[in-house]
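Removed: one protein chain of the complex. Kept in place: all other protein chains.
The letters A and B name the chains in turn, as written, and every chain counts its residues from 1.
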Amino acid sequence: MILPYFIIIPLIAAFLISLIAGKKDQWAISLSLIAIIAVLVLSVYSFIIFQKETLIYNMSGWKFPFGIVLVMDALTSFMLVMVSIISLTSIIFSVQYIRYIDMDWKYYSLFMLLVTGMNGVIITGDLFNLFVFMEIALFAAFILVAYGRKAEEFEAAFKYAVMGGVSSILVLLGIAILYSATSTLTMAKVAEELKLLNPKITLWVGGLFLVGFGLKAAVMPFHAWLPDAHSSAPAPISAMLSGVLIKALGLYVIIRIFFNVLDAPIIFTKAFLILGAISILLGVFLAIGQWDLKRLLAYHSVSQIGYMLLGLGLATPLGILGGVYHLFNHAMFKSLLFYNAGSVELALGTRDLQKMGNVVKILPVTAQTSMIASLSISGIPPFNGFFSKLIIIIASIQAGEFWFAFFAVVGSLFTLASFMKVQRYGFRGENIIEIVKEKIGWQMNIAMILLAFLCLLTSLLIIPGIKEVTLDPVVNVIVQKAQYFNLMTGR
Amino acid sequence: MMKTDKGMSIIVKTVTRISVWLIILYGIYIIVHGHLTPGGGFGGGVVIALAFLNVMLAYGKEFTEKWLNFQLLHDIESSSVTVFLVVGILGISLGGAFLANFLSKGDLFELYSAGVIPVFNILIGIKVGISLFLVVWLLAGINPEEEDE
Partner (left out) sequence: MTIYLLCFALFLVGLYGVLTKRDIVKIILSIGIMGYATNLFLVFVGYKSGAIYPILSEGKCIQPMVDPLPQALVLTSIVIELGTTALLVSLAIKLFQKYSTFDITKIRRLSG
């Protein structure tokens, strides 16, 4: 059984790095690369092989309803593939970027803990275990946000840590109420027991979880920490946070708990629709006024999370397909945009769009890949963002939610406008800049080219024939909510 | 332990010199009996960390820095977790699942019983004891008035 290795490999890498890596970071880099590549290979393998099945792993040999279980179905392995692709490119990008801050093994050790936490949250089938892994990932994220040791970074990390602490306690309170109602912590058993109980419990618990995980996913009324944390962190960490952390800790858990455990009550899917629409519109309006490149990208993360939530809130198979597909695409292009911002910051020493200029001349790879990513995020065919946004809009029209379709279109237009601003003033600006502070090495270029290539490649996922073997099993897990625990309890 | 001018008065130093080993012994007792009585790795580890902190408070930081080898502490801390994971992986090959038991369960209420649980307790105790001490040590070492770098 390969399930526990998704947790063991990055965890053991984290502590081996702290054990054997000395002052030089060569060992740390090679160990973390080996670990991430191993996790990537395992997750792609499991995504291809175990599509139709639900695998269960009993930790330390305790039988299913009593012990902690690890569960793997199509949604799990889909998320694991996403996490490991972004982690791999982020490590490759970090090799040069982090040496610019300092040369230390601590970064890689913490990075591996971040991956451990996210993999654990994704793969676990136990509510309290989910909480523990969530805390591991958050700890690593708090410290990595403050890694540059500047005043702004400590401020952002403190805000993030306070918000994260409050949301974790809300989640723990929800878990406590769920345990007192059902006397079990295994998600499948909880789902089974909740059917027999008063639906008011679902409302209470759902409300607590919506606020708790909404804070982690940075849905609009709870977004205050995101622009600070994501714009202050080092660029590869911004890419990890914006690309996968808010999805693994926020949206994935929302999908798992609200659809598979709480059985998608109508009131919460309606709430998803409204919160999603608010996030799309306000996020993009706040983004368009920003002149700090990373802050602009961070506000766009809020807006794009809104699209995913809107797709999920429709609760139709097409809407969920759009939501999940956009989740994957957003990881690709948003991480790429943060890498672009990082390499521009390294080379020109500024993040202000007005001070940039003729990046095309001095950093050709950065400028070209940023063009691809900007076209993807604003939804221009044939890039991946176009297809997922199109599906979400079509799905909301099919579901009869014309206003929400209209909001999605408006959000998409404003996204296009704000990225035209980025390209016009930032990457293709009029300022002539001659002095390059730092040269961009081949590792950073490889990370960017890899993701730009994936931005094009993932748009193939929607082609009939490929869609049946990649996205449809994932949607199937979410749509057939009861299947999750029926398979596990053996019915 | 030698006499230095730093730290607290001679009374505190003498009491600490005698009691620190008793405190460590008590911590080890709690860790080793973790599978029989209340307590275990975390509780005992905290007691051990407090013993070290007692020395730090009574004798001052310079003396503690000479008394303890911090590089060694760091290595022990990291390797305890690695050994924990290795024992867990041994559980896969010998016991059938990650962290599963593969040692003899022994007799109930005996010290040598409960399979791998005492092993995990000891490893957790080492990890908690050292890392809690290091956390407080580092927090006490920051001077809030001066700006580094």
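By our rule, a residue touches a chain if its C-beta (ideal position, glycine included) is under 8 Å from a C-beta of that chain, and two chains touch if they have at least 3 such contacts.
Since we're looking at a predicted model, the values are computed, not measured.
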| item | value |
| --- | --- |
| Absent-chain contact - pick from A:Ala161, A:Met220 or A:Met332 | A:Ala161 |
| Hidden-chain contact residue, picked from the options A:Ala146, A:Met187, A:Val422 or A:Val474 | A:Ala146 |
| Residue of A:Ile2, A:Ile101 or A:Val132 touching the missing chain in the full complex | A:Val132 |
| Sole residue of A:Leu172, A:Leu203, A:Leu460 or A:Val479 that reaches the chain not shown, by the stated touch rule | A:Leu172 |
| In chain B, positions touching the absent partner | 36-38, 42, 108-109, 132, 135, 138-139, 142, 144-148 |
| Chain A residues that touch the omitted chain in the full complex | 128, 131-132, 135, 139, 142-143, 146, 149, 151-152, 154-158, 161-162, 165-166, 168-169, 172-173, 176, 179-180, 185, 227-228, 231-232, 289-290, 292, 295 |
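Basically, only the chains that are shown with their structure count from here on.
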| item | value |
| --- | --- |
| Inter-chain centre distance, chain A versus chain B - centres from mean C-alpha coordinates, in Å | 37 |
| Complex contacts: residues of chain B adjacent to chain A | 74-75, 78-79, 81-82, 85, 88-89, 91-92, 95-101, 149 |
| Complex interface listing, chain A residues touching chain B | 4, 8, 11-12, 15-16, 18-19, 57-61, 149 |
